[in-house]
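Pasting a structure here, questions to come.
Every protein chain of the complex appears in place save one, which is left out.
Letters A and B mark the chains in the order given here, with residues in each chain numbered from 1 onward.
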Amino acid sequence: MSVGPVEAFWLITRRELYLSFRRPEQLLQPLVFFLIVTTLFPLGLNLQLSLLRDMSPGVLWVAALLSSLLSLDALFKSDADDGTLEQLALSGQGLALIVTAKTCAHWVVSGAALVMVAPLVAIALNIPSVAFATMMVSLAMGTLTLSWLGAIGAGLTIGLRRGNVLLSLIVLPLAMPLLIFGAAATDRAISQISAAGALYFLAALCVFTCTLAPFAAAAALRITLE
Amino acid sequence: MWTWFYKLASPPYVYSSAAALAPWFLGLAALTVGYGVIDGLAFAPPDYQQGDAFRIIYVHAPGAWMSTFIYTTMAVAGAIGLIWRIKMGHAVAAACAPIGASFTILALATGSLWGKPMWGTYWAWDPRLTSELILLFLYVGVLSLRSAFEDAARGDRASALLAIVGVVNVPIIHYSVVWWNSLHQAATVAKLGKPSIDAAMLWPLLSMFLGCMLFFGAVLCLRLQGEVLNRERQASWVRQAVKS
Partner (left out) sequence: MNSVPNGLGVDKVHVWRGDLHVLKGVSLQVRPGELVHVAGPNGSGKSTLLRVITGLLHPEQGTVTWCSKAIERFGAEYQAHLAYLSHEPALKGDLTAVENLRFSVGIKRRVSPAELRDALRHTGVPHCADLPARVLSAGQRRRVAMARVLAMRASLWLLDEPFTNLDAQGTELVSRLLRSHVLQGGLAVVVAHHELTLECPLRRLELNA
């Protein structure tokens, strides 16, 4: 009576969501960080609202990247610390499936939450509401790709001293194309020209990463578990 | 043919081959680089548009090519170590990393110096420059990751995986000038058909490319010897080799 992959996927996702919602304060921290970081830019640069609008896509995206990085460290850390990661690895389900379930659950509570909060931040940055749809779609795809890149990085850096610094060092260079296209998409939407090109690129990056990253992240975990 | 491949997995064989090849590579590198530098700097005609400033190409183009070539070599060597568990693969990858990072810095620095007379700016955020900068960050990531592990074997495997993941960047660097409206000029040599550069300028450039490859070979062999000795320090043949 072994368990099929789909059932196992849902079970692991449910486990992750239970664990996340039992510590709701930890869910809010990256979102608050997102809000704070976005506030830093207008405060530090002391810009007029119209100039702020020009910078806002970049500011939004940098803040989103940095706050996603905060929560990525915890993707595998607590499981590795208490030994449950090994138990998952020995469940007979294959690490790629386990990693997929954990990353999807992680995206739901971090990336998707970020996308929901983004309109608030957009208002603070004087982004017109006509750009919101493109902004949220681009953020959704970008944060999903970032969750996957972070899964690879987190898998490689579990248990290392200053692991979270190393994680950022590994993930940010790989995430730079996301930043470029995501900010470009939002920028075009603000200028009310077609953002299709940038969105397509972003979607391509997203699909490429979602297809290959599970295997890379599984390989990373296998290396760490040895 | 496979016996040769298996021999490559044997540390003493790798060590002795590297020791034997290094002086040859070094000598040939000196000759080709020497010719390239002298001919390119002194004898090649000045460019009709850029004048003498174009001569940075003799350092910049080979440097940039080497940065991506070495990264690919590092990723392939790491993959061999990771998939077939051949330890010499990891030794080669570890030896390559600092060399590649240095060439990347060289490419970025010489490119920046060239940018001032050619585009009026030391830096521009165009696709090729950005992806080359990302390559430098990837090298730094690979080097940092390897050194962060106390267990050297795990460090090797982790940085091999990271190198493989980052290899995606290499085609982006090469094709960025084709796919996007880049400030950076398009490929002059590495394209099908006649190269878009005069013969008198071309020969020293090709010589520099070859010279840099040979230089890389020489430095790789030297570093590889050190890597192999360090990794195999418990083995008896190492004690023999060090004594002699």
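Quick notes
Note that in this section contacts are C-beta pairs under 8 Å (C-beta built on N, C-alpha and C of every residue); 3 or more make two chains touch, one makes a residue touch a chain.
Quick caveat, the model's predicted, so the values are computed rather than measured.
Partners of the chain left out, restricted to shown chains and counted across the full complex, are A, B. The residue from A:84, A:129, A:192 or A:211 that touches the chain not shown here is A:84. Of the candidate positions A:19, A:108 or A:165, contact with the unshown chain belongs to A:19. When the whole complex is considered, the residue among A:11, A:74 or A:210 that touches the unshown chain is A:11. Against the chain not shown here, chain B presents residues 85, 150-153, 233-234. For chain A, the residues in touch with the chain missing from this view are 1-3, 7-8, 11-12, 14-15, 18-19, 22-23, 78, 82-84, 86-95, 225-226.
Operating definition for what follows: only the chains that are shown with their structure count from here on.
Each chain gets one centre point, the mean of its Cα atoms, and the points for chain A and chain B are 33 Å apart. Chain A meets chain B in the complex at residues 152, 156-157, 160-163, 166, 169-170, 172-174, 176-177, 180, 216, 219-220, 223-224, 226. By the touch criterion given at the top, residues 82, 130, 134, 137-138, 140-141, 144-145, 148-149, 154, 157-158, 161-162, 164-166, 172 of chain B touch chain A in their complex.
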